[in-house]
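Every protein chain of the complex appears in place save one, which is left out.
Then we have chain A:
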Amino acid sequence: MNRINKNVILALLTLTSSAFLLFQLYYYKHYLSAKNGAGLSKSKGSRIGFDSIQWRAVKKFIMLTSSQNVPVFLIDPLILELINKNLEQVKNTSHGSTSECNFFCVPRDFTAFALQYHLWKNEEGWFRIAENMGFQCLKIESKDPRLDGIDSLSGTEIPLHYICKLATHAIHVVVFHERSGNYLWHGHLRLKGNIDKKFVPFRKLQFGRYPGAFDRPELQQITVDGLEVLIPKDPMHFLEEIPHSRFIECRYKEARAFFQQYLDDSTVEAVAFRKSAKELLQLAAKTLKKLGVRFWLSSGTCLGWYRQCSIIPYSKDVDLGIFIQDYRSNIISAFQDAGLPLKHKFGKVEDSLELSFQGKDDVKLDIFFFYEETDHMWNGGTQAKTGKKFKYLFPRFTLCWTEFVDMKVHVPCETIEYIEANYGKTWQIPVKTWDWKRSPPNVQPNGVWPISEWDEVIQLY
């Protein structure tokens, strides 16, 4: 009796629970597929084809951007690399005829796009539509660095990054802003307190670890894996820029403090010098760019940038640094063609090379060539009268982009070490008398040129 009851109850329980279980299974499956449609297909094995989550996310994103007129182009290094390798083949494939997903289906966590902010007309509704399409989006904003140089302006924040996640794949939209000097800038992806640090694996992002600067690329439309995307016309050039794109902002706040203490020189002469120095720097930059020679702001020009974000009016010359391995034999003739005659040439390519060109209005362009050693870098100096050689030692450094007098130029990323090597700890105090043979703390005597070589290593014009 007792037993039968028990069995009946048990059977009943089993029945209800199985019904319940069935319902749950159904619900669970339904819920999963609603949440991320790819969940199931993915669990079937990482099949690489048109139904891969990467491809689907990119497709959705492209649908979104084309319908909302969001001006984006592809900058993902991994995919650009692939496209670049198969550029001819990609160009020849007509729309829709692709049978295999070769590019966008490559397994990865992110696909990076650049957004040209200045071409963007309808910023407002975009976010909501993206979310309605199933993306989970994160927006990272910051103040506008283009207003930093002007005292006491505070404005609407500008978007720097968007990260839109569709299931396991995320689209990283790097917002490119136009800057003075005809280049595009993107900001640092800084996670503020309220942002979910686990939203996506931020460490694996290809852009945003530092702010970056890029030449404004020309774009071309291509069809890849059945999707129409814009990519840089010269993907190779863009890919080469990526690892060296780090940008540092001028220290505008400190520069303002400097001018509060030392007052800016706004005499007619100072204004005139700044103008000609700026023109000379622009001309030099243009000439070197044509030759494909990297250069950076050195000595006084670098100090002017770092300390006061402008040209030091009493410095009387423009100083550039170039790695000796970037030396081209046609540098001198190129400058001469640009209207800058050689003023003097000291040293030789193997040792202590230094060139000086005569610009307009008595402004001189000095180019110092830097030689790399294992633990330091150095450039040389020569005293014309005595043939004495000097060596200026610097800790090793890398190059970063910055903006200076409406130009995108390189400076040493490790600027403070560079400047302190050259000017000592007291670089913040303006000094008008400077003896380049004695004043720099990093100068070392380096012997004398043999008289037999003087004709070659000391050329004055």
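In the analysis below, a residue touches a chain if its C-beta (ideal position, glycine included) is under 8 Å from a C-beta of that chain, and two chains touch if they have at least 3 such contacts; residues count from 1.
Quick note on the criterion: contacts and distances are computed from a predicted model.
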item: The complex's invisible chain, by UniProt name, from "Protein O-linked-mannose beta-1,2-N-acetylglucosaminyltransferase", "Large ribosomal subunit protein mL43", "Arp2/3 complex 41 kDa subunit" or "Myotubularin-related protein 9"; value: "Protein O-linked-mannose beta-1,2-N-acetylglucosaminyltransferase"
item: Listed residues A:92, A:132, A:266 or A:329, member touching the removed chain; value: A:266
item: Which of A:182, A:261, A:330 or A:386 contacts the chain that the document leaves out; value: A:182
item: Positions on chain A where the hidden chain makes contact; value: 6-7, 10-11, 13-14, 17-18, 20-21, 24-25, 27-28, 31, 35, 118, 120-121, 123-125, 128, 136, 139, 144, 146-147, 149-156, 178-182, 194, 196, 266, 271, 274-275, 406
